[in-house]
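Input: a single structure, listed below in structure tokens.
Every protein chain but one is kept in place in this view of the complex.
First chain written, first letter: the chains are A, B and C, and each begins at residue 1.
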Amino acid sequence: MKGLTFDVAHLLAGSLVLVSFMQLYQDRLSALINIFAIHALVLGASVAWQAAAQDAPHLYVTALIALVFKAIVIPMALRRIILRLGIHREIENVVGIGLTMLVGIGLVALSMVVMLRVTAEADPLAREDLAFALSVVLLGLLMMVTRRNAVSQIIGFMSLENGLVLAATGAKGMPLVVEISVAFSVLIAFIVIGIFLFRIRERFDTVDVRALDRFRGERR
Amino acid sequence: MTFDALDAILLIPLCAAALLAVLPDYRVTAILNVLTALLTFLTSVSLFFVHPTSGDYLLVDDLNKVFIVLTTFVAFTTSVFSASYISHEIEIGRLTSNSVRFYHAMYQVLMFAMNLALVANNIGLMWVAIEIATLTTVLMVGIYRTHEALEAAWKYFILGSVGIALALFGTILVYMAARPIIGEGLEAMVWTVLVQHAAKFDPALLNLAFVFLLLGYGTKVGLAPLHAWLPDAHAEGPTPISAVLSGLLLNVALYALLRFKMLLALNPVAIAPGPLMVIMGLISCVFAAFMLYRRRDIKRMFAYSSIEHMGIIVFAFGMGGPLANFAGLLHMTMHSLTKSAIFFAVGHIAQVKGTQKIADLGGLTVTHPVLGWGLVLGVVAIAGAPPLGIFMSEFLVVTSTFARQPWLATALAFGILVAFGGLFLRLGSIAFGEPRGPTGSVHASYVPMFAHFAIVFMAGIHLPPALVAGFENVAKLLG
Amino acid sequence: MALIRDAVLQGLQMLLVLLLSPLLTGFVRKVKARLLRRQGPPLLQPYRDLARLMRKDVVIAESASWLFRVVPYLVFAATWVAAALVPTFGSGLLFSWTADLIALIALLGSARFFLALAGLDVGTSFGGIGTSREVMIASLAEPAMLMIVFTLALIAGSTQLSSMSAFMNSPEVGLRVSLGLGLMALIIVGIAENARVPVDNPATHLELTMVHEAMVLEYSGRHLALIELSTFLKLLLYVSLIGCLFAPWGITAAVTEPKHLLTGLLAYLTKLAAGGLLLAVFETSIAKMRVFRVPELLGAALMLALLATLLRFVSGSF
Partner (left out) sequence: MIATLLAGIAALLALSLIAVVLSRSTHCTRVVYGGSLLITALQCFAAASTLIGISAASSSAVLPLGLPWLGAHFRLDALSAFFLVVINLGGAAASLFALGYGRHEAFPQRVLPFYPAYLAGMNLVVLANDAFSFLVAWEFMSLTSWALVISHHEDRENLRAGFVYLLMASFGTLALLLGFGVLAGTGGDYAFDVMRTARPSAGVSALVLVLALIGAGSKAGVVPLHAWLPLAHPAAPSHVSALMSGVMTKVAIYGFIRIVFELLGPPAWWWSMPVLAVGGATAAMGVLYALLQSDLKRVLAYSTIENIGIIFAALGLALAFKAFNMNVIAALAFTAALLHVFNHSLMKNLLFCGAGAVHASTGERDMEKLGGLIHRMPKTAFIFLIGAMAISALPPLNGFVSEWLTFQAILLSPQLPSWGLKLLVPAVGALLALSAALAGACFVRIFGIAFLGRPRTSAARNAHETDATSLAAIYLLGALCLIAGILPGAFIDALAPSAQLAVGSRMPVQTSVEWLSIVPIAESRSSYNGLLVFVFMGLTGALAAFAIHRLASDKLRRSAAWDCGYPDPSPLTQYTASSLSQPIRRVFGTLVFQAREAGEMPPPGATRPARLTVTVRDPVWDTFYAPISGFVEYATERLNVLQFLTIRRYLTLVFMALVLLLLVLAIWP
């Protein structure tokens, strides 16, 4: 039984990394959003599995949040945004897909190396989980820095945060997990609302020198 | 549970925030704000006399006592300054009474969050508190709703969130490291417990955790290259918030960093956290020093000087040892007081001149002697000139380092010198030279500013033995 | 008794230099004239000139200040005191230790200082020319002179003229490189300081070539007489300086009996004559040089003296 739990958790966590890679691969926003929904779905599944495995019922709440909020609400909201902003078939990579993937692989390798230095008596489940979680986090960050469009950056951030939740739930018996995931959902809600409010189309990136000259007068 | 001072410093701001959110008149709310801050301050002072028991969630020890008292005090003086500042903003219509109500509520929430972060005995709780603080400050930075303000708020928000996320990951890792030793559940996140067992934690996990915490909380401290949010947030938000950010929020993040440093220091096998902090501190100090030169916006300039000083402080704590730690604590205190005082002055200056562009300021000592000389005094203090407090701490940092690591000390001295040049270069055109801009009189509250200067001056001349004892004690704790 | 005798001797020396100095200048002029196959002025002409100038009224410019009138006396006093301190017939006189060689140079320096100021006082362009050239020459001649003093002092182990001449008289001073260098430098400096050819021409009033004469251009009557006299004194001083340092024969350390005095005087007079003769021959055999060549000459002197000093520093045997 122990072996099975471990394998399933491992599988789910690994597939989360895989989905992150799929996200990196996508350059169409609408497709990206779909993939993110899947990302959240997998997360929900793995959290639920952890809940079962650690028989920690409160984790189901987290799983529920992941499912409802991240897999359904947010993607819908984002879809509406991109439709309204008319950027749903935007292609916007800073660096080419291939390179991004390459870097992503490097990151995963790095996180493995760093994690496997952890002595084995910290139980393997946590250890493997953490390795995956770390790579998800790094991939999310990578996404944020390689995408020019606000929406895809948010998605990057959210997958980063998925990695966090994965880690948190993987950490057996960690208190406050629910609170933390809630807090993060609030954070994300803020971001999405922010985009809504300020019509931030490419706000992340329109902070260019001309704008600064006009607004800041900091330039010589 | 029994209600004591510890809960009080959390509950007072919280209740006040709720109250302020509903009260309409901004004059009343301003006064209420001041009173609340005063009350919180008095309560925090009482911590020295009544010794509350630290539970699983809250703790009070010598380390955070210092921070709490400093925070509540500066919060109080800032609220006094904020009262006069806000009234002027209302008059010129930059703020509506609604937004002011929101502002005051947020102010108290911020106080609550910072106090919570300081007294939290639980690394998760501390993280939550710091996140709340971040969100509130984001909202307050954006309060003017101008393009620049929103812009700055947004930048702050995004970078802050990422930092927060990294910090959370670090926190989780710490828990993971602690769990095998302490066992599952709340225990494994409680400071007091962690500290006892830190020696047995898995070093690799601790190292990893510290990297994430350094970057996560380092973002809030404003260390280069994670500093990007800081200058704009300072420049575009209302000045009281700039004062609070520089004077308090950075310290709170620093406090978190220190806690984890202590944790790592207790583990013999883990990497020494010192070198990392020293390097980042040095980079921040020198980098910010150079950034001072081409600033056009007075508030942004002082924001960069905050980065520089945070760099010095982190450097000092990174060096470690009783002397350097003492210097770091002293420098942190002095910097909070001085920098917030400078922002008080700058706030009034910006109000009376109607601009915060350095190019449009000039001859302040002629047109507004009190403000002008106040600013000069502040810059002299912040540049580390005697007989003011920062000179003492910089003296201790540099000399104590030079005996151990001459090149590091030389680099630090270089940074300090460059910053000195940058500050005085600008000061010359702001405070002296031919007057520029409107010369109308200003109805300002000079009390907070000069109160701070008085304390800084006294500290530079003579540190009260009690304070010294306290600091030395804390310095020992920090190892 | 001894004190009185010393005082008398000291006074005698002062009078001696004062009285002999015009004669020396006259002698030099005479010899120069003869070398040029001219009759030349009589030997005592300088005395006559002085007397005539004394009798004439003084005419000074409206723009002249009190300083202009005081300077001649100061210059005269400084030069006379300096000249009186150089051993002539006997060394170790009563006040010989009042000022050593360095102080003596400085005394001459103060004389020059005042003269230069006088050149500027009236506010004429010629005075300016004189002063500006004079200070330029001085700025090189003085360090050269000091370096020479260093050399000699290092050889003699003293800056005290009496003991220096005594040492030079003593057998242990042989022929030394540094001495030779010092002597050459000293001669160049002396020529420059006394405004002789080739640095300056005491006999000309060709405005653009003159230095010393341009400074004193505005002086007349008794003032001019004093300045002339101090010029004579300065020449005498340098000749007797060279005499007492490089040809110290006949200078008695302690003048106690008349015969010492007599021998000393005779030796001194012969030295003066020789010096004057050599100077005249030198001046007639060389042409005046352009003002801006002068620094090179003096620079050479400075370098020679510095070299001498260095040699002395490096080893006592040079």
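By definition in this document, contacts are C-beta pairs under 8 Å (C-beta built on N, C-alpha and C of every residue); 3 or more make two chains touch, one makes a residue touch a chain.
Given the structure is predicted, the values throughout are model-derived calculations rather than measurements.
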Among the chains present in the display, which ones are touched by the chain that isn't there? A, B, C
Which of B:T53, B:Q196 or B:T410 contacts the chain that the document leaves out: B:T410
Please pick, from B:S84, B:S99 or B:T219, the residue that touches the omitted chain in the full complex. B:T219
Provide the residue numbers of subunit A that touch the chain removed from this figure. 94, 107, 110-111, 113-114, 117, 138, 141-142, 144-145, 147-148, 153, 204-209, 212, 218-219
Which subunit C residues touch the hidden chain? 54-67, 73-74, 76-78, 80-81, 84, 95, 97-100, 102-103, 106-107, 109-110, 112-113, 116-117, 119-129, 131-133, 135-136, 138-143, 146-147, 150, 153-154, 157-160, 163, 205, 207, 217-218, 220-222, 225-226, 291-292, 295, 302, 306, 309-310, 312-314, 316
Please output the residues of subunit B touching the missing chain, sorted low to high. 154-155, 158-159, 162-163, 166, 204, 207-208, 211-212, 214-215, 219, 225-226, 228-229, 231, 271, 276, 287, 290-291, 293-294, 323, 365, 380, 383, 385-387, 391-392, 395-396, 398-404, 406, 409-410, 413, 416-418, 420-421, 424-425, 428-429, 432-434, 460-463, 465, 468
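Everything below uses one rule, namely that only the chains that are shown with their structure count from here on.
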Take each protein chain as a node, join two nodes whenever their chains touch, and name the resulting shape: line, ring, star, complete or other. other
Most distant chain from subunit A by Cα centroid: C
If you average the CA atoms of subunit B and of subunit C, how many Å lie between those two points? 78
Would you mind pulling out the distance in Å between where the CA atoms of subunit A average out and where those of subunit C do? 99
Rounded Å distance between subunit A and subunit B, as computed from the means of their C-alpha atoms: 31
Going by the touch rule set out above, which residues of subunit B reach two or more other chains? none
Which subunit A residues sit where two or more other chains touch them? none
Residues on subunit B engaged by subunit A in the complex (per definition of touch): 122, 124-125, 127-128, 131, 135, 147-148, 150-151, 154-155, 157-158, 161-162, 164-165, 168-169, 172-173, 175-177, 179-180, 184-186, 188-189, 202, 204-205, 208, 294-297, 300, 357
Mind listing the subunit A positions that touch subunit B in their complex? 114-115, 117-119, 121-123, 126, 130, 133-134, 137, 141, 144, 153, 157, 160-161, 163-164, 167-168, 171-176, 179-180, 183-184, 187, 190-191, 194, 198, 200, 203-204, 207, 215-220
